[in-house]
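The complex appears here minus one protein chain, its other protein chains still in place.
Every chain is named by a letter (A and B) in the order it is written, and numbering of its residues begins at 1.
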Amino acid sequence: MSGSFQAGQRVRVKRDFPELRGPCHIRTPHYLRGREGVVERPLGAYPNPEDLAFARPAAKVPLYHVRFDQPSLWNEGAAGDTVLVELYEHWLEGTA
Amino acid sequence: MTDEAPPPATHDLGGAPRFRCTAVEPDDEAPPDEFGKRVDALRQILGRSGLMTVDEMRRCIEAIPEPEYHALGYYERWLRGISALMVEKGVVQAEKLR
Partner (left out) sequence: MAHAPSAESVALLDRFVAALVAKGVLTEDQIATQIASTDRASPEIGARMVARAWTDAEYRALLLRDGGQAAEAMGVSMAGAPPLGVLEDTDKVHHLVVCTLCSCYPRAVLGYPPHWYKSAAYRARAVREPRAVLAEWGTTLPDGVAVKVVDSTADFRWMVLPQRPAGTEGWDAGRLASLVTRDALVGVALPRA
């Protein structure tokens, strides 16, 4: 299963908070919601943990390693430092 | 989608300011005690048996109220999560755990 995003592509993490809508299990850290990063590489496709957590049928979702500039996440830190995070495709959107 | 960002969930700790001044203790070499090893073994056996996924276990750990989450040890949290899940699924009865 190949996903929609390519290595090197700029993406934005959806600024969504399913926590507000009821019980959930999500693997997208709060600190990245709404943030922009760059796809480092696709990592394959895996059953959606948001469904697995409730024993629902879980479709495979493409997973990506996405790199973020570390100082701009926190307004502190050393220039050039980065954070690399595994994110599922349904949490990502392309940037204009 | 919403514009209102809630505070991060209890377990979602990346960047959490309340731990900024807590030192990480690098010198802890101790393996888990017998309690931790038994809980760890339960997780693996129940996972392999198809009775639970790691994501179900995590969901149940994430449901532990914040004061308890931080008061409980790591494997105590696991035990709370796994046992609650097995009750939820009807594998064991809640009365047997009281």
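As a convention for this text, contacts are C-beta pairs under 8 Å (C-beta built on N, C-alpha and C of every residue); 3 or more make two chains touch, one makes a residue touch a chain.
Keep in mind that this is a model prediction, so the values were computed, not measured.
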{"item": "Residue ranges of chain A at the interface with the undisplayed chain", "value": "27-29, 31, 43-44, 46, 49, 63, 67, 70, 73-74, 76-78, 80-88"}
{"item": "Where the unshown chain meets chain B, residue by residue", "value": "11-16, 18-20, 22-26, 28-33, 35-42, 44-46, 48-49, 51, 58, 61, 70, 72-76, 79-80, 82-83, 86, 91-93, 96-98"}
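Please note the rule applied: only the chains that are shown with their structure count from here on.
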{"item": "Interchain centroid distance [CA atoms averaged], chain A/chain B, Å", "value": "22"}
{"item": "In the complex with chain B, residue positions of chain A that touch it", "value": "14-17, 19-20, 23, 25, 29-31, 33, 49-50, 52-55, 73-74"}
{"item": "Contact footprint of chain A on chain B as seen in their complex", "value": "1-2, 4-6, 8-9, 12, 14-15, 53, 55-56, 58-59, 62-63, 89"}
